[in-house]
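The complex appears here minus one protein chain, its other protein chains still in place.
Note that the chains take the letters A, B and C in the order they are written out, and that residue 1 is the start of every chain.
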Amino acid sequence: MKLLEYQAKHLLKEYHVPIPEGFVVKGLSELNKVVQQLGGRCVVKAQILAGGRGKAGGVRLAGTLREAAAAAEDLLGKPLETYQTAGQGEMVNALLIEEQLSFLKELYFSVTYDRETQTPVMMLSAEGGVEIEEIAVKKTDSIRKVHVNPLTGIQEHHIRELYLSLGRGKEGYRAFTELVRNIYRLYMERDAAMVEINPLVLLPDDTFLALDAKMIIDDNALFRHGDLVEIRKVPDDEQQEVEAREKGLSFVKLDGDVACMVNGAGLAMATMDMIKHNGMEPANFLDIGGSSNPQKVIEALDIIMKNPRVKVIFINVFGGITRCDDVANGFKKALSRRSLEIPMVMRLTGTNEKEGRRILEEIGYEAFTDLKEAVARLKEVRNGIREGN
Amino acid sequence: MKLLEYQAKHLLKEYHVPIPEGFVVKGLSELNKVVQQLGGRCVVKAQILAGGRGKAGGVRLAGTLREAAAAAEDLLGKPLETYQTAGQGEMVNALLIEEQLSFLKELYFSVTYDRETQTPVMMLSAEGGVEIEEIAVKKTDSIRKVHVNPLTGIQEHHIRELYLSLGRGKEGYRAFTELVRNIYRLYMERDAAMVEINPLVLLPDDTFLALDAKMIIDDNALFRHGDLVEIRKVPDDEQQEVEAREKGLSFVKLDGDVACMVNGAGLAMATMDMIKHNGMEPANFLDIGGSSNPQKVIEALDIIMKNPRVKVIFINVFGGITRCDDVANGFKKALSRRSLEIPMVMRLTGTNEKEGRRILEEIGYEAFTDLKEAVARLKEVRNGIREGN
Amino acid sequence: MAIFVNRETKVIVQGITGRDGSFHTGKMLEYGTKIVGGVTPFKGGLEVEGVPVFNTVAEAVSRTGADTSIIYIPPAFAAGSVIEAVEAGIKNIVCITEGIPVTDMMTVAHYVRSKGARLFGPNCPGIITPGETKIGIMPGHIFSRGPVGVISRSGTLTYEVVHNLSSAGLGQSTVIGIGGDPIIGTKFVDCLEAFKEDSETKAVVLIGEIGGSDEEMAADYIKKHFSKPVAVFIAGKTAPKGKRMGHAGAIIHAGKGTAESKVALFREAGAVVVDLPVDIAAAVKAFF
Partner (left out) sequence: MAIFVNRETKVIVQGITGRDGSFHTGKMLEYGTKIVGGVTPFKGGLEVEGVPVFNTVAEAVSRTGADTSIIYIPPAFAAGSVIEAVEAGIKNIVCITEGIPVTDMMTVAHYVRSKGARLFGPNCPGIITPGETKIGIMPGHIFSRGPVGVISRSGTLTYEVVHNLSSAGLGQSTVIGIGGDPIIGTKFVDCLEAFKEDSETKAVVLIGEIGGSDEEMAADYIKKHFSKPVAVFIAGKTAPKGKRMGHAGAIIHAGKGTAESKVALFREAGAVVVDLPVDIAAAVKAFF
């Protein structure tokens, strides 16, 4: 779950990480008071989840209330297109109005986890203010990575190693220590998958401040962060994915017309690969998950049918913890609620296969056992459909 | 550092552990309002650090304000003698006035650390309300011990194992879980050496409440608990020990008349053992500690001389991290401020021994190298002093 | 010979009274797995499929002598269950649970290793030595005993491949589902090390997917230390970047962990990489 900048900053504040003074504005009428409180000069920042906001004009400096109002009017309630929004633009529903600050230096700081060492990793670079990919390419040496053993937690020497990489004297060290400890604590306690402060700025008084903030919370940990679930903003292009996840399904929309429903992520990916390999285009990735529940099949069909481009459905189930009879039952129930107007090819094998086939027979459907044969049939069916239909 | 009951309960409350409603009273004039607030019926509890308070009459039930006033008058501002106060009694400077509660059962719960496994250990017994030594003797099986690995921290199954030992149904489990987690967190975060809740009572609604509380904070960790240092009450008989510790000295007063000043705890104990072995009685244990600092010798002499029973001083220093010249310098400085009116025998060897002897010579003192010879001389000196002098 | 588990392995089921736990206890017993006990707090004394239920793992271990455990516990409590198992002296732990938070798993992975225990998963189908023991949720009938070791990050895709192998007369020595999460206990390289020492295993099938660098490390290990033939399939060639493909671990970040780069490294290491999972058997056949 991605957080908006102001939501991330709200968490930073909770953890005593310095941030600029600022206010969230969701309508133009609130602007006046807020800009006055900041003394006229301010920064107007569009609150969207997509990256690349700065280059797309989503961050504006304003010297007067009039300028701020112009910027706000320009942004609020309109879609903002960045290189990450894939041509559609993301609606700006809120602005963050912040004080303008002068600083000595822009740094990059983040905490995320490293799959190889299976530890949190903190990264600091003296080259802040640009995308981390750019930093990584421009100057690999400029990024200092420090791994933290999860059993012993963050230690003084981890912070020291980061700070020493800046080549600065001791004067900023105390503020830096506090900053890093607080961000790390936030990262762990709030189950963040990533906290990125870019830029982290060094102020003239040798303290540090988070000028921008990106944060991703581990979806698997949301059960213990009800407060974050409440403030969740789902990106426009992920609406369906999030809805699906709430129902225990993994769904990713794609551009093709062959919908698929598979149990297991690996098999689902491999199924997409096979569809493509046979000259067709998958309409989605859809994993109905490990645990067995007929209801999931019903939900899955619902999601698939929301996509008007879908021409044929391919169901591929290899039962393990998922039982074939549960899948067949789910399918049966789904058909009792809605008729299926497009062709469907099914492959069903594994745990409780016999029971599953018996249920399908009852409603006049049959299923392949072998994947290769099933895909061959799928290809026939798809090729039999006239384009433009 | 031991906490008084009300101080310990204050911490428990901070950690959301249920405690009885109650008020601290330091003068009789405050009593009226407090007892009224509790509805007349209350418990009057003398706040002392020594154990055995209950049996010594330090806890009184009062059914009316009049009874409460009588109890308070009886206790406040007077010494309370228990089996742990060694015949002197401990002054009662405060009372805790608490509501009377009805409960189903008294349990014993504590968290401390286990030296063998080097982990925190939690103990639960269904036999609460009496001294833990008694429980341990009466029914060893009735104490359930659960160790917590400090790297992974407290886990659900630790709490489950404790709870299951009570042989009760699931209904109290949720409240118990919360209680144990909170007390464990307190134990770790506040660097307690021991948290003991005896009795922990089970209330009619299947929740738990700390009816009494003992707590010891690790002295070595006080540097990060300024709030606790502020509220510290030093037991009457430990006044000198605490003062000494603040000066970096380890001091324990004993009953004999041969004062000793030694560097290193092990050598200090062995020196006491040798004094005793030679028919004398040590007046104290005094370790001037590992790190080297002439000032410590001055402070150590001051503490020794406060004890009027001391007839002779034995200084035993085997330099290591403590340097002989530092010790000699300290001694020299001490003599420049005060004259020594009782005899002193010194043994000085180890790091910077030569420099140390040179300094002693300057002020007309000499020292033995060999411990056996030094103790022999000490014995001669002590035996030469007429008793009753 | 096989690796990690065999017919002597004594298994307890954590979460035995749940829907999945009880169902698969039956299936495992049917397969011949020595299920000696189960654990569900507050349900000690019951029986599931004739297997005694205990309140704690410690009790189950002391009463049954179990050395291995399989976990069907909801994600919020699963990490704690692994720690409970290790503290009770269990040496091999198979964690089926999907959806455990990453912060929990980082701690657990380090802890398990520090105690010399072995964790399979989480979010994995388990481990099977065909004809001897099945500790997992895989459909037992598709497996057959033989010279091919199988390691896979996926569950159902493993079944697909094993089905393919068995249908072609290629039996398996041991099949391990290592799990689809970003933080897992036993990785490809750990399994390759064990297969290297196993004289029964003559060839290895490795089923990888996009995301992470475990495949890259495996390719490096094969190149340097592994001389038995290896056939590889990597799932997710058609997956878009930056999207999580079901498995929490299957996500391509900043061009890292793509199918292309993994395929290239395995080929460089001398492994045979196939385009489709149904082509695995043919590739392995060619080894013999």
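Everything that follows uses one rule, which is that a residue touches a chain if its C-beta (ideal position, glycine included) is under 8 Å from a C-beta of that chain, and two chains touch if they have at least 3 such contacts.
As the structure is a computational prediction, the values presented were derived from the model and not from experiment.
Considering B:Glu127, B:Asp191 or B:Asp212, the position touching the chain not shown turns out to be B:Asp191 (whole complex). Summary of contacts with the chain left out: across B:Lys78, B:His277 or B:Lys306, the touching residue is B:His277. Shown as candidates are A:Leu151, A:Met215, A:Ile288 or A:Val345; the residue that touches the absent chain is A:Leu151.
Not every partner is drawn; the one left out touches chain A at residues 149, 151-152, 155-157, 160-161, 164, 169-170, 173.
Touching the omitted chain from chain B are residues 113, 115-116, 118-120, 133, 136, 149-151, 188, 191, 193, 218-221, 223-224, 250, 252, 254, 262-270, 272-277, 282, 285, 287, 289-292, 317-323, 349-351, 353, 371-372.
Note that in this section only the chains that are shown with their structure count from here on.
Work out the mean CA point of chain A and of chain B, and you get 54 Å between them.
For chain B, residues that reach two or more other chains under the stated contact definition are 151-152.
Across the assembly, chain C contributes 107, 111, 114 as residues in contact with two or more other chains.
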